[in-house]
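A single protein chain has been omitted; all remaining protein chains appear in their positions.
Read from first to last, the chains carry the letters A, B and C; within each, the first residue is number 1.
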Amino acid sequence: MKKTTKLKEILHSPKTEFLMEAHNGLSAKIVEEAGFKGIWASGLSMSASLGVRDNNEASWTQVVDILEFMSDSTRIPILVDGDTGYGNFNNARKLVKKLEIIGLAGVCIEDKLFPKTNSFINGKAQPLASIEEFCGKLKAMKDTQIDPDFMVVARVEAFIAGWGLKEALKRAEAYRQAGADAVLVHSKESHVNEIKAFMKEWNNRHPVVIVPTKYYLTPTVEFEKMGISTVIWANHNLRASVTAMQAISKQILKEQSLIQVEKSIASVDEIFRLQNAEELQLAEKKYLPKNHTEQGTE
Amino acid sequence: MKKTTKLKEILHSPKTEFLMEAHNGLSAKIVEEAGFKGIWASGLSMSASLGVRDNNEASWTQVVDILEFMSDSTRIPILVDGDTGYGNFNNARKLVKKLEIIGLAGVCIEDKLFPKTNSFINGKAQPLASIEEFCGKLKAMKDTQIDPDFMVVARVEAFIAGWGLKEALKRAEAYRQAGADAVLVHSKESHVNEIKAFMKEWNNRHPVVIVPTKYYLTPTVEFEKMGISTVIWANHNLRASVTAMQAISKQILKEQSLIQVEKSIASVDEIFRLQNAEELQLAEKKYLPKNHTEQGTE
Amino acid sequence: MKKTTKLKEILHSPKTEFLMEAHNGLSAKIVEEAGFKGIWASGLSMSASLGVRDNNEASWTQVVDILEFMSDSTRIPILVDGDTGYGNFNNARKLVKKLEIIGLAGVCIEDKLFPKTNSFINGKAQPLASIEEFCGKLKAMKDTQIDPDFMVVARVEAFIAGWGLKEALKRAEAYRQAGADAVLVHSKESHVNEIKAFMKEWNNRHPVVIVPTKYYLTPTVEFEKMGISTVIWANHNLRASVTAMQAISKQILKEQSLIQVEKSIASVDEIFRLQNAEELQLAEKKYLPKNHTEQGTE
Partner (left out) sequence: MKKTTKLKEILHSPKTEFLMEAHNGLSAKIVEEAGFKGIWASGLSMSASLGVRDNNEASWTQVVDILEFMSDSTRIPILVDGDTGYGNFNNARKLVKKLEIIGLAGVCIEDKLFPKTNSFINGKAQPLASIEEFCGKLKAMKDTQIDPDFMVVARVEAFIAGWGLKEALKRAEAYRQAGADAVLVHSKESHVNEIKAFMKEWNNRHPVVIVPTKYYLTPTVEFEKMGISTVIWANHNLRASVTAMQAISKQILKEQSLIQVEKSIASVDEIFRLQNAEELQLAEKKYLPKNHTEQGTE
């Protein structure tokens, strides 16, 4: 089954499904091996791993380069956090073309302005895109895709920007009508009330995706009851890796030795396994000369 | 002080110094914050994080792109594992030009053939470059650099390839005479005997760098007694991050909830801090219009 | 003399100076060899040579990659057409950092919105950036540059957008006060009247750059009389190459032979000369083993 079709099935599944965050080829492979059905390529995580901010400091082609490595190293579908589409409808439709050829399953765009700011950054209320402009962008993206199963998810930032339920519903409905395959309703509250209110009014008219980073205390059974299509665990691999690297770096600095740390971390052979080194060794037997001095004319 | 000068001081320090591995902008920043004086940009780690093998599957410009992010996010010097220089002397000297402009402090090249294979991969003995060819490469690199403090380290793979002490010494001396600023003597034994034998004969005639990944049980005090200039902890941040991500992915898959994991991992605010989000918020106050709504909702 | 200082001298020269368009490493070298003092890296030309539109379809890092090749192959200063800075002040200041490390001498940004549209494309009047927002961008760029001689040129699109002389003067003065090293006043009229009117009121208070693509019939002596600092011949290498390639392609298709075309085009040796192949041949003698079978262990 195509990756796009797999993501489509996740979004349309009768039960609540889950996507796990990854930010490079390695973490994508780890998500796949853990058993998840799909990957969330997080904009926050990808930018953080590069060492830059979640404000479109990395160019869109640098993001696509990361996604290509992620796609190459996995078979499960990847939904990418495409920010605002990196500009207007024309940039967004160009993005769709590139994502399709590298094997991405879908893209989520948010109704903010380029360059974006992370939704959890405190500060002044973030301005939203006009509904008309954002719907035009969604239409352009859907008109551009070649594979009919490529998924375009519309992220509603109305709650984030402080506009309330009415605006969230109005936008979600407009995006649905414009052709979005699902809506992602985002909230930065520590409780699930905004989402709950939305779901009640929404009445299952189209798949809804959520990101419970801030309202993480809500039991998943509640999401299921509300009829949530897909839950995204949005940045936890990155955050786990940060904690681990900070700890190991401090420990090695202090102990000036590897003796204590060796058994607490993955072996070098495990790294080789994740890289699929074995396949290359077999291929060398198949494709390299027996008496391989590499080269030299005859 | 320039990053290159800082690395030069590390290599020439009377006491044993340490470099810690990083593989992207984020891990580089973590190494710096932990308190290390310098960073080892590991070829194994960078390739693994991309999801490809340590066999020059990533192009040399893709590696340079990673290094640029690492350099931009840190102030301590970075020594990069430059494999074989990605081809002949001409590729290697072009690499030096690019590394200098992005602010790398030095590069280590190894006397193997392009494309390289990781030194710890089992299989047939890996062929070495001829001494003459490798010395020409070192000379070309040293002749190319603009900053006199840019460091070129020559990695001797004679022990790895099974050629023994005599060949290791011969090569190290040839590389020293060709202009290398230090030699990295590599060993895949689980004990330190090869290195010890080398150091005894070498008699401190030039800085020696080691990578005790396999002989990690050797106490650092022994390295100091031998007169080792610099010890590289070569891949431990990557390996720690793998263990952490594998664990968190499995836990979240199983628990279908974030409740248990939230406190075991870095907070989202800690990610923002590592990205230096605060500087941007201050800059927005300085450079953006006061009533900056850009575009409002309808 | 640094490339930045060279460009500064061009902009401040008492007589009218000229920049010639280039769009890749090859054309940049040709401009230098022809005898020009500086290069204009045109956004239109760079996008057209890639085969995309002048609407920020190429990412800003793809543009920087082109500029790096141009800078590497020349010694004269390059002023790049930086469109709007590819986003807000933060994107623009990041651009400055990257341009400085690859050896660009300066950047020109225009007071339009991202993504941009070419100023000569017919259609609805193009919206302009607010003065306050654009001045903040200029300040951020000037505050970011490390080399004090790096030039930031502010392009005034008021005439292009149909706002007239008063707005053009108001903006030019605001940009001057915000720190721009020169202003580029753009006009799409086929006569020079807009520019003339501007220059009369401007009264030489700061260097003015012009792009007479549309009012090409105006003799250069008139520009000199007006006190124009620098004239940009903005796209003529690209346009000449298009004409030549269209003609040669058609001729070869029709004749199914190279006999007639061989003498009308540069020789293969001339291409090698432009690539500086000779230096590599000399370097091979210096750095490659005498009996060069390339490799093989000893």
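Note that in this section a residue touches a chain if its C-beta (ideal position, glycine included) is under 8 Å from a C-beta of that chain, and two chains touch if they have at least 3 such contacts.
Not measured: the values here are computed from a predicted model.
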What residues on chain A make contact with the chain left out of this view?
-> 72, 88-90, 97, 101-103, 130, 132-133, 136-137, 139-140, 280, 283-284, 286-290, 292, 294-298
In the complete complex, which positions of chain B touch the hidden chain?
-> 55-57, 59-62, 86-88, 90-91, 94, 114-115, 294-295
If you put the missing chain back, which residues of chain C would it touch?
-> 18, 20, 24-31, 33-36, 44, 47-55, 62, 65, 69-70, 72-73, 113, 118, 120-121, 123-124, 127-133, 158, 161, 163, 167, 212-213, 216-217, 219-220, 233, 235-250, 252-253, 256-259, 261-262, 264-268, 270-272, 274-277, 280-281, 284, 292-294
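Please note the rule applied: only the chains that are shown with their structure count from here on.
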When centres are defined as mean Cα positions, the distance from chain B to chain C in whole Å is 37
Length of the line joining the C-alpha centres of chain A and chain B, rounded to whole Å | 29
Shared-contact residues (touching 2 or more other chains) in chain C = 88, 90, 294-297
